[in-house]
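One protein chain is absent from this view; the other protein chains keep their places.
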């Protein structure tokens, strides 16, 4: 097994990588999401009292099945864990222990563990325990939210500012609760009789949720309430300002790196110097497309051109259909001549494109005339060949 | 008919284009909005029980009339559909089928189709079916919301990030519902007795809507509730951050293209090179004005100058009134001399202007002295002629 | 009167100008705000039933007094109106008519007019009519909100986009109301029995206000409700995105013009060329200060320097106090040497300062070395004279 394992293990390891955008990764995630949804739904429904016994048994079966899938995933990932540190000279056992103790490993174990309670416990116990799974299984959803990492970084970068907003939030809460308690405790001893009770009202009001279960009655209490509501708007505005600014900056950085990873696969860019390249990189956008997606449609107005950094597209012009592979580009006529699209372009495989918008194209044109020249040369050749758009023509 | 049809058909086709900003398009859209509003209002009122029969009959007549108008629109657009692919060598039948199966075509058909139910069905049936139209007719409103395309593109571009926020949203919802269910089911078996019930509370709380029909009573439930409310503020802040950033970027691109389409109609710009032009384009703003609108008012302070890319304006200076046509400009004295407006300028036709704000004018001045020079030369000539502002003078 | 009037009339006209930041303007606005607040308060209190007659009479007297003041204001402004068009060759009567028919004139008249109802009407009538004033008087508050103009321009510039959001808003409202009406009318015939009733629920839910007076009970209705709440968050996010972007752009333009108006009063800037100047202008910020305000405090860290474009400040250094007038600057040591403030600076008159932040100072330094040099020369002179900071020294 030692001789054949690496390739299987590597493929399995690869399948489970969160950032895998290839075939196996996307299939696995789709299946995982389906299983997870089924499991969560089954637990949610089984929490309803008075279901017919047959339904109850069916739901329990689904829950067990889902748990079995997650157990399988856990074992497979544990087995494949050494791949992560292949060249680090760490023993397989250590690598597996390392993964088992990581956040991913622990969530995986927690999701599997309680299956025992259902399988071996009484019907009553399983009913009680079911929601507990739910909380652990929900953590598995995080795999499907790649922007969570960006979000975490934004929060980490802005932690000082956010902490200050939280402290302001707490200051408003406690002061409002205290003052409202002093003003309202006579009239409403139940709802404002002590500060912890009044705090509930303050939270409900400051977040502008406003259940209406507790409402100030005195003139003073209502004034405090009004101030708290207005403060709620201010706190929300501040929070939005901080997160929006931080998010925009972080997204810019992420996109820059994503483009940088793709741009070297396009020969036209790869031969440029680092300085020139860095300028172009900040103008390009990465777009991932599944197969059989229409990227541009004939006769529609266009405002961007595309470079293929991975995959393949089919250019369907009136004069015939051709395929374009990695390194090719299309859509340049919309930018050079301001004409509508002359062909429909469809992806044939999972494809990664780099998009260059008109507004940025002309800016680049001013600084890097060589790039525009080579795009123009190719465009002239295409027009001469009456071929619509494709750059590197191959019959598909 | 074959000989005369093209021009009629082209005009009809043109009238229905969503992006038509000319006479026929704007009139059609105004009429369409009126008809639509009448139809929706009639359906809404007819849903009230116990109306006098006369009113009921009147409302039904309106509904039928509106449906007839929409039927006429459907037929007209179906007939004119081949115009869209005039030079594509597609047969008229195919082009019509193509349109009939497009989103626009299907919405058009759906809006017409149920008229049969009212015309031929019983009174009761028409009462039941009426709201069904409403849902289809409301889709027709989308014609009047051009920014919907921008919005759709923002959502498409940011789909990965938005999907992550949705998953975070779902994670908070399900966890909160599960925990609240465990904590509150004893005290409030009706509202928190099972997870689907608890989810309703979680949604109402996380969006900070706070109906107050379900309110946690235990200390633990209230703590969970408080966290959910605060998370609601965070989710809102995030959503705003993502959409605001994406929207600003997309709007910048759209405006760039809008300006680019207009700028070539102004000779002064058209003769500049692409690189220089691209820099100016990013500083200009497009403004569409209906006729008889005051663009600038004499004696008021000004912070912008205007180039006419389409239509005509009348410059009403103390020394007389002159007309300015496409390619002309006015308002430059506010920028060159920092003086109040020396004339009132009114549009006489639907007019498209390119606006250049003071803050951008000086920036351009630094980089493209030739443009400023030609503006200054014209300004000197005007002052010499004591004519107020007009550039290409023609008695109106 | 014809000979002496102009100067009195000009002064009165000047006092009422909204944008007047001088002595008379600010005093008038403070008095106006006081009178307005008193009037509104009196009307609000008089709407309470069962007040003692004495209080009622007192309140009515205040209302009448306020109305008299507004009547006086109306007459004064009507009389002074010709000043607005002094050199336009318009007759005084025409100018007054022009003002009387302007928005300001009409609001002024409406605020005065109903005083007749109180003075000559019955007590009952005055009670009924009182709130009517309130609505007209509240319009007068707009004088005190200068940013309202900016806001109006943002809305005008983004009207196409905002209209689209409003249409999306209406589409969600009507669809949600229709579907909820179909799903809930059985269970809740009162609240969802017809579409207009259901619309009330939809508005309350879409704005996430959530009174809780109408709450969907069916599973389908709750699903629709959940979607409406989430849409509410999206609509809010969109609205924020549009307004925030538009507001930031408009504010940048306004500030640019405000700085441009001030910058020519500082000789050091006035001698620069237009191109260089336009670059500096975009970095400066305008700040208006009333008298006796501490602008910078000795020993505190500083991150900005100040140029005086209007008014006077007193520099209180350990070695003595000196006055700085228009054209002078202070605070440059914080930028050049990164030292704490060496003196406390206090305004002695209403003063307008141009602020240059450290982050922008160094950027300017890179592009306009001459400006930094002249600042440095003055700083050296001051240090040599051991005088703390003042540039143009005059004993105060």
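Residue numbering begins at 1 within each chain, and the chains themselves are lettered A, B and C in the order written.
Assume a residue touches a chain if its C-beta (ideal position, glycine included) is under 8 Å from a C-beta of that chain, and two chains touch if they have at least 3 such contacts.
Quick caveat: nothing in here was measured; it's all calculated off a predicted structure.
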Practice item. Would you indicate which residue among A:12, A:33, A:48 or A:195 is in contact with the undisplayed chain? Key: A:195
Check your understanding: Of C:235, C:280 or C:353, which one is in contact with the hidden chain?
Key -> C:235
Study note, to complete from the structure: Filtering C:45, C:227 or C:323 for touch with the omitted chain leaves C:45
Check your understanding: Pick from C:208, C:226 or C:309: which residue touches the chain that isn't shown?
Key -> C:208
Point to revise | Residue in contact with the excluded chain [from A:25, A:220, A:241 or A:340] | key: A:241
Practice item. Identify the residues of chain B touching the omitted chain, counting contacts across the whole complex. Key: 208-212, 240
Point to revise | Sites on chain A contacted by the missing partner chain, in the whole complex | key: 84-85, 88-89, 157, 160-161, 163-165, 167-168, 170-171, 174-175, 178-179, 181-182, 193-196, 199, 205, 208-212, 215, 219, 222, 225-226, 229-230, 232-234, 236-238, 240-242, 244-245, 252-253, 256-257, 260-261, 274-275, 277-279, 281-282
Practice item. With the missing chain put back, which residues of chain C would touch it? List them for me. Key: 40, 43-45, 47-49, 131, 134-135, 138-139, 141-142, 144-148, 150-151, 169, 196, 200, 203-204, 207-213, 235-236, 239-240, 242-248, 251, 285, 298-299, 303, 318, 338, 357-359, 362-363, 365-366
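Note that only the chains that are shown with their structure count from here on.
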Review point. With residue numbers as the basis of comparison, which of the pairs A-C or A-B duplicates the interface of B-C in over half of its contact pairs?
Key: A-B
Point to revise | For chain B placed onto chain C, the superposition rotation in degrees, Cα atoms, nearest 5 | key: 90
Study note, to complete from the structure: Between chain A and chain C, the Cα-mean centres are separated in Å by 41
Point to revise | Multi-chain contact sites of chain B, meaning residues that touch two or more partners | key: 196, 208-212, 236, 240, 242, 244-245
